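Every protein chain but one is kept in place in this view of the complex.
Letters A, B and C mark the chains as written, and numbering starts fresh at 1 in each.
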């Protein structure tokens, strides 16, 4: 299983805070993730995640380049839209 | 009587916080004040007061130009060296 | 109240007393010449009924600690405090509290300012507000303004 966590407005679009998917191949990359979300979740979510401002963390580490994503069974992917604190 | 108040380090030089002088003429000006302090107090005090950084207040109002001083019986002159608060 | 030194960084699920926190920070830094602080609160707004702050636990506290650590590296500080609320807040409640203790005033001021600028647009929080009521009510996500990014970026200039 790969756990995907949706933060901020992405949780609204996903209709939930997180999903779990069984990895169909050994590892999934960024394109696989988008395809997965488009087929199993919805197009709005996948489109929102394509925005350059959305960052990706793998197991609690933010990827410098999200296109380098490579996730396997047991991993947690977090999808991080622009933040606003304070 | 004219009251003269010495602030900060001027009080040290005067050896007191204030003095009272009977005005010898109708009014005293800046030159009169310096002469008065030199004769009745001490030269160190008069010299310190000549420094450009010393400001003068008459009855609780700081003079824009201390050379405009004109004090009469009942007035209070304050001699104000550079401040330091905070 | 016992604070951690040199950095006391917290994510708080419940309301807190600003006065008590600042009193503890002040008492904890008797040798500091100056202590600067900032508290940000939920502003009352006729339309806005509540504010909700969410975070992502694996990133948020480490991210705040990193911000506090950068402030400690950049200025000569005796200590720094950075507290941030999560959960649902209503008008007047504190969202964020930052304080810095230093020998020199400028360092305390600048470190507080720096940490606030980074919490605002570079820490892992997401904020939405509930506007209106009844069937017309709804949640709206808040994103930083350009001015918030600019405020943060000024610290990167040499």
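Everything below uses one rule, namely that a residue touches a chain if its C-beta (ideal position, glycine included) is under 8 Å from a C-beta of that chain, and two chains touch if they have at least 3 such contacts.
Just so we're clear, the structure is a prediction, and the values are computed from it rather than from any experiment.
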Displayed chains contacting the withheld chain: B, C
Touching residues on chain C - with respect to the absent chain: 17-20, 22-24, 26-27, 30-41, 43-44, 91-92, 103, 105-106, 108-109, 112-113, 116, 151
Interface with the unshown chain - residue positions in chain B: 5, 7-9, 11-12, 57, 59-60, 62, 76, 78, 80-86
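To be clear about the criterion, only the chains that are shown with their structure count from here on.
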Inter-centroid spacing, chain C versus chain B (mean Cα positions, whole Å): 51
Chain A-chain B separation of Cα centroids, rounded to whole Å: 76
Mean-CA-position distance for chain C and chain A (Å): 27
Sites on chain B at which at least two other chains make contact: none
